[in-house]
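Here the complex is missing one protein chain, while the rest keep their positions.
By letter and in written order, the chains are A, B, C, D, E, F and G; residue numbering begins at 1 in each of them.
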């Protein structure tokens, strides 16, 4: 039931062209079409800047190319996450104008760069250099979605003066994404220094009892700093997306 | 070193009232006072509306009363979380003007109710009636911090029409807190319906393989809806606090 | 929109009593009411024999009584699960015609006993006497939902002849619910003997490395017998419910 | 003791061709052959459509070929699960009439396609495209066992309208298999929409805190929708088998 | 089918008193009776000294008394494990000749003390005094089953000379049961000193990361001493039983 | 202090060749040499048939060859466990008389085959063909240590008649090793059929929630059959060794 | 063999009072007595200040009193850990001169207070007030063992200036014990500020995903600050003991 279709149905009923029974049956059989058109609108809106992100992991290059072509017909901007170098090469061969960010494993095809629409600056801060792939995924995602993004890397809590030296930048942020592996303590320190939304991203960096990021994840969930929220291990994309939604408010 | 104190020290040095050595010693011995005054400011600001929350669990009533008295001298508003009925009774005996919210286990002593300062409405939505204590903790925290809060309870995903019926309210929210136990699926559905910051709160509601909330926590961390961030199990306070920070932006 | 309400709206429109615009607005504003009536129908159907089950754990007796009164007004049959003796006493005081099954922690208030509607017999088989509370919960639930139910208790795999002695009964069942704690091996043996749907229910019976039923749960999920499906630890109700749905097919 | 063999033994005894002692010895020494013939019958029945499934993982191609040849002598239909491309190539070289389903990692050799014997349609619904290998394994297994199967893919809960759009198909199913990774929420939504047996299959799709499917598994075991039963992670075969047993009832 | 019954059936068939069809039907319907009588014999044998142990946990005193009376009619010896003081008092009231071992939570009713039948001495050695309840359960079980038992308590590995001082006793044992909590290292040391069957029993003694005995259990399963086998956490009974079976060989 | 050395020292003291002080100092400084000779004796005994087993995993071929040469000088029999094909090839090149058992990953170099010294037969029974590597490791270890060993493979509990068909063999065993993956239920069934020491070996066979053998391990630790003891996952060697020690008693 | 006994034996041998054979037999049979006297010496030393600590948990008051009396005969100083108020009352009744530290659950009976022997000051620093019981256990243990101890409480990382304000005290410490629950991040910050041995003590303070201290434990084990070592959850005693051993060096 498109909105117009619904209107016509009711008009026909009003004019006696269809019986009450037929109108009722049609309404009953297709109740979610009614819901559907609202969702479509909603989704269409999302696509402008935010959505239609392709999760590259576990998809065949052929599948990805097909999705891309379908999107390009609608002039959509394309972001592919967790894409290996191998798959990226196949895609770049077809779409040489795309850009592959190797460390972050992101591919972006964006003919109409989005103008910045977020209210403030999103700061991405990471504890160690090895957390950079996840931090870059967050930063690039947030930029793709139309935000000013600033990055501060390698400021772990065991050299606390490094964190403190950046207090000024943190204070000016509208949202802060904190990326850390190992014990995942950086969000607690950052969350205690500022009064901004802090999104913590645990990474799988570490060994032994870091358990592929579980330790960092648990540490962040138990942060003694109020107001820290957490996303999945290595989920830089999710953090960048959530920060964008907050920054657009 | 208050800022003024620092200025005076430098002026004195400039005027020859103190020696370079003395100035240097004072700066050297108290380097964090310099840092300190910013923090104090920052903290003072926080206290207006947001901070000085007392974690009631594991504190003796006597300890809590002492902290409260010290806070009241500074005319601060008081929020105590995870406070048992027994301890609350002792406190209410001393401060009959305080209000104890039994289900949420919160005590509030707030002589100067904060006027609403948040930009929009924070919606708290929960999956089942048994999630209400955590949902109430979130809602009362957000209200205490100066936000309009709306609550929608008992709308679990196994009766999806109940969620959909509230799509309008969700669409008008500035931040949404989703509280759910068991499989913790509600944030995924809500996150897919709206384009707002969604903070998911897993609860310990369930039995058997719900493992005291671990299942809900994991479900939320793996939400297929982009932009969902998560707090600790049963951490309604943390969700309410984070939502407030976002809403104040 | 009750179904009748919808009909009346459409009739009014057909008769010109309301305008197309007004009808459309009502439909639009309440799109899920539209969905609702289907669900309601569906739910109403469910209630005849299957649904409106009250999860007793974590609900105050007062809450439960209120829900019961609301249900009784609609002449519904009532099943309350996980109800402690204390709460049951309060309820029985108000509704002396109700029956409390202590071991299974179920309360049933059923003025119009359902006539058997399931196609065949549901057999509930348990490994040990200590699994009986869960087995009884499954059996009583299935009976409440209109099924013939047969129970075979205390036939664990360490005395395999006890299982084999009941091969005849198992062969005649339409659905088999297998309840076991500790190593949870009974479903594998039963599943290998018959060609019927087998629903496995792990129980928290055991100690040490039984980890409150996790061992039994994992054992059942890894059953080498094809076609075994599993429910949550101690979830006798869920197994009884699922068996009923299968038996009604 | 084949059934015929047993009959002949008893006839010979009846005719005085063997002594009571010899008959008794034969029965006594092989008591489970006695059991066996029932099982064999049972198994023979199973084989017609259902059984003699070969678990391909961890078996050498030579072993598999030997089993296949032994089965083909008895004119049995063959289903091999979890078979890698490499092993499949070796088998296809020998049996070019076999069909290898790469995505589902299934090989089928089926000279006498089974005519549909299940009562209704089994619907396989999956949350994401990456869940397809498991969903296909379930669908192909159910088809191999003589069922009509319909598949609905890529209808995750974060776009709830996609699920709702298929309510009609779900309502017509006799059994529904729901396949999902990540948070595994789809079975709860589906289970709340319909009144059919729902078999949930968690997949290992996801990363970080999805823990190779544990999160989806736990979510499904804690489903708030009554009547959902669960199989092992990635066990599409088990779900297809269980659905067949239910559908044959 | 008792053995005699089977013989008579075959004789009748041989004599033409029953038809082949009737004989076959009888054999087919009751195939496990044949198995059954063997099992019964086997079980009867077990009962002499070894079996009919009652697991007291989770059984009502009334249930236990009923089982006891049934056993006493057959003049059986009775061992009840994991029996609380409360339940024991009720039983002792009825059977004052029974003996309750409080620390081990065992009740024994044994009018005809078994004469020692084991080949050698079973030594029970424990790491700490707090492991004594489990060690005593093992020792009393082994004694109940007709073994000489010797106990060596409080000889943890952090005072290794205490273990070494008992090398003589260990060398003379036929089976050694090693009981330890915390890090569970004693079996490795004992297993390295002697060339005897070593059964390791982890206990739940400890705190923090001892996780209720998991640490001790894992330590024992990974023992670097060859030939150590392990039972469940706190399962003194199981160790005593297994040691008895070995000692009776 | 070799034994002879000790003797000479005491003789020298007795003859006045050394002073009491010097003897005492020597004894005091080397107290564990004193212990040593006993251990050596003990160890020497072990080596005859039982010990000097080389754990091949994580050792360089060069290291292994060095150890082998040192052992061969003392005419010892050699058993190497967990040896990959690659390393085995290097060793076989040097010692062509050695035998490599590929499936069990064992290499044996045994110029003087041990004559059977165990009292009875050790039976190794496994649930599935994929458990064979572990079962073979157990069987070969037990044979290497001088035992008669019988193997029964592929008799999982989902076809219980297969287990029962071997009841005779099991009844004649002196020790039974039960090898199983997935749900690990076979030891419970076997343990309930016989009155012999049962050593359960969980294997890593399975997928999904089998968690690399954890499920089988837990199932075996919680076996409802008394007297079952357990070794580490995939530890066929440990089971064979423990069975040998029991059988030698 | 006491040292004197050994001497006499050797003297007798030297004088011809015993034969070489007899001396050798005695030495051989009791080799660990020889070891024993060294250990006793060693232990005797330990007791002066350090050892003979009684673990109060799981011991009956009567047992504890007996141990205490035996120790007092040897004029030893007594430290009892993890002692409940109830048990303490019984002990204080008998030994009114003992002192019970309720928060730390320690009882000390120390007629001859130890004079300070540690080289420097041990600093105990804790993150929150609720970590105080564990911190006090550490501090009191270290003081009991003869060390100067300083305590700094409630300086969690979410208010990093509080930690920094104590940099001077930390810099003067010889060993630092860091006590923290929740995310356990304090040791990383402290370990990065100073160049002293840091012993981290995770506490069970927290809720939800703090899992009784596991999160803090894991965080500390993964500390990005080099040189941090860790003890068991809530093991203040162990930290105090280890710090004493380091400080005595």
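The criterion applied here is as follows: contacts are C-beta pairs under 8 Å (C-beta built on N, C-alpha and C of every residue); 3 or more make two chains touch, one makes a residue touch a chain.
Computed from a prediction, not measured in an experiment: that's the story for all the values here.
Novice: Would you mind spotting which of F:8, F:22, F:59 or F:119 touches the chain that isn't drawn?
Specialist: F:59
Novice: Where the complex has a chain not shown, which of F:133, F:213, F:227 or F:240 is the residue touching it?
Specialist: Here the residue in touch with the unshown chain is F:213.
Novice: Please identify which residue in E:53, E:91, E:134 or E:193 touches the non-displayed chain.
Specialist: Residue touching the absent chain, from the options given: E:193.
Novice: Tell me which stretches of chain E touch the chain missing from the display.
Specialist: 127-128, 156-160, 163-164, 182-185, 188-189, 191-193, 206, 208-211, 214-216, 218-226
Novice: Can you list where chain F touches the absent chain?
Specialist: Output for chain F: 29, 31-33, 35-36, 39, 55, 57-59, 63, 82, 202, 204, 212-214, 217, 232-235.
Novice: Can you list, in ascending order, the chain B residues touching the missing chain?
Specialist: So the residues of chain B touching the unseen chain are 6-7, 10-11, 13-14, 16, 19-20, 23-24, 27-28, 31-32, 34-35.
Please note the rule applied: only the chains that are shown with their structure count from here on.
Novice: Decide which interface, D-E or C-D, involves more C-beta pairs in contact, and give its chain pair.
Specialist: If we tally the C-beta pairs in contact for C-D and D-E, the bigger total goes to C-D.
Novice: List the centre-to-centre spacing of chain C and chain F in whole Å, with centres computed as mean CA coordinates.
Specialist: Once rounded, the distance between the two centres reads 50 Å.
Novice: Distance-wise, how many Å sit between the C-alpha centres of chain A and chain B, to the nearest whole number?
Specialist: About 25 Å separates the centre of chain A from that of chain B.
Novice: Per the centroid of Cα atoms for each chain, what is the distance between chain E and chain G, given in Å?
Specialist: Spacing between the chain centres: roughly 39 Å.
Novice: Using the touch rule from the top of the page, what residues of chain B touch 2 or more other chains?
Specialist: If we look for residues of chain B contacting two or more partner chains, we find 35, 39, 159, 164, 167, 193, 208-210, 214, 217, 221-222, 226, 232-233.
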